[in-house]
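Below you'll find the structure, written out as structure tokens, and then a few comments.
Only a single protein chain was left out; the remaining protein chains are all shown in position.
Our next item is chain A:
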Amino acid sequence: MRNARRTKAPVARRRSFVTPEGVDLQLELGGAGTRAAAFLIDVTLMLIVMIAVTLALFALDKATQADIAKILWLIGAFVLRNGWFVLFEMGGRGATPGKRLMRLRVVARDGARLTAGAVLARNAMREIEVFLPLSFLGAQAAAGTADAFLTIFAMLWTGIFLFFPLFNRDRLRIGDLVAGTWVVQTAISTLAADLAPANDLPRRIFPETALALYGNYELQALEDVIRGGDDLARITVAAAIRRKAGLPDDGDDDGFLADYYAALCARLEGGLLVGRRRLDKLSAVNQR
């Protein structure tokens, strides 16, 4: 059950993405929580940069008594607010520092190059998604005129745009919608060890009836169990297979599972080569 849930959650966010070579890469979209976290990291970093630059320019202002510090601050504030997302996303990584930390990346939905126009569009829309309602609310609160109606309106406005990604299946912001982009999860994984045992060890052989029990789905569930490292799960699965296949218990669960996996995998892969794809244990008999 736990396994089923773990493998199912990303499936809902898998999207087919065909390369020019015609291969479907099956990209995984970034989840709403991950993206919110990335945004918060970015905002925090922007604040830190803002404070650091302000302090530095304040010192410069004291030292020089010229306008240069004020000018730099005014232009710097504009560039920071509008340029942070744009410049980072236009770079080779297609991600701001926050997105990079959360392993996200902005990609054009049509698979083409991410153009400057797309990056500009998706980030200019952020103005009405986040900054406009916030600054509006802030200005009203500062002037002491934020009555209930205005506050509710601003909250409602922000809410519609802020939670927009939750209301569509591709998790698009308004900016993504307008720019034709989406944000994908970039997993980095190393090649897991081969489960097939080394050649020179003695192995168990299994009768035909024991191998005919299962299909691809069960094989990959077994792969998860073997790689998972949960002792209890391995013992339970080994006992279940032995019971179904009517095999005696030889006391070595790990060895049994590894050998059974190899034998079953070899059998099913042999089937694949001649065009017999057995999806699971239920689609069994007619394939024989």
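Operating definition for what follows: a contact is a pair of C-beta atoms (placed from the backbone, for glycine too) under 8 Å apart; a residue touches a chain by one contact, two chains touch by 3 or more; residues count from 1.
Operating definition for what follows: contacts and distances are computed from a predicted model.
The complex includes a chain that is not drawn, and of the options "Sn-glycerol 3-phosphate transport system ATP-binding protein", "Cytochrome c-type biogenesis protein CcmE", "ABC transporter permease" or "Putative membrane protein SpoIIM required for sporulation" the UniProt name matching it is "Putative membrane protein SpoIIM required for sporulation". The omitted chain makes contact with just one of the residues A:166, A:191 or A:232: A:191. When you scan A:63, A:166 or A:205 for touch with the missing chain, the hit is A:205. With the whole complex as reference, residues 17, 19-21, 23, 25-27, 67-68, 70-71, 74-75, 77-78, 81-82, 90, 92-94, 105, 107-109, 111-118, 120-121, 124-125, 127-128, 132, 174, 177-180, 184, 186-192, 194-197, 199, 202-207, 210, 216, 219-220, 223-224, 227, 247-248, 250, 256, 262, 265-266, 268-269, 272-273 of chain A touch the missing chain.
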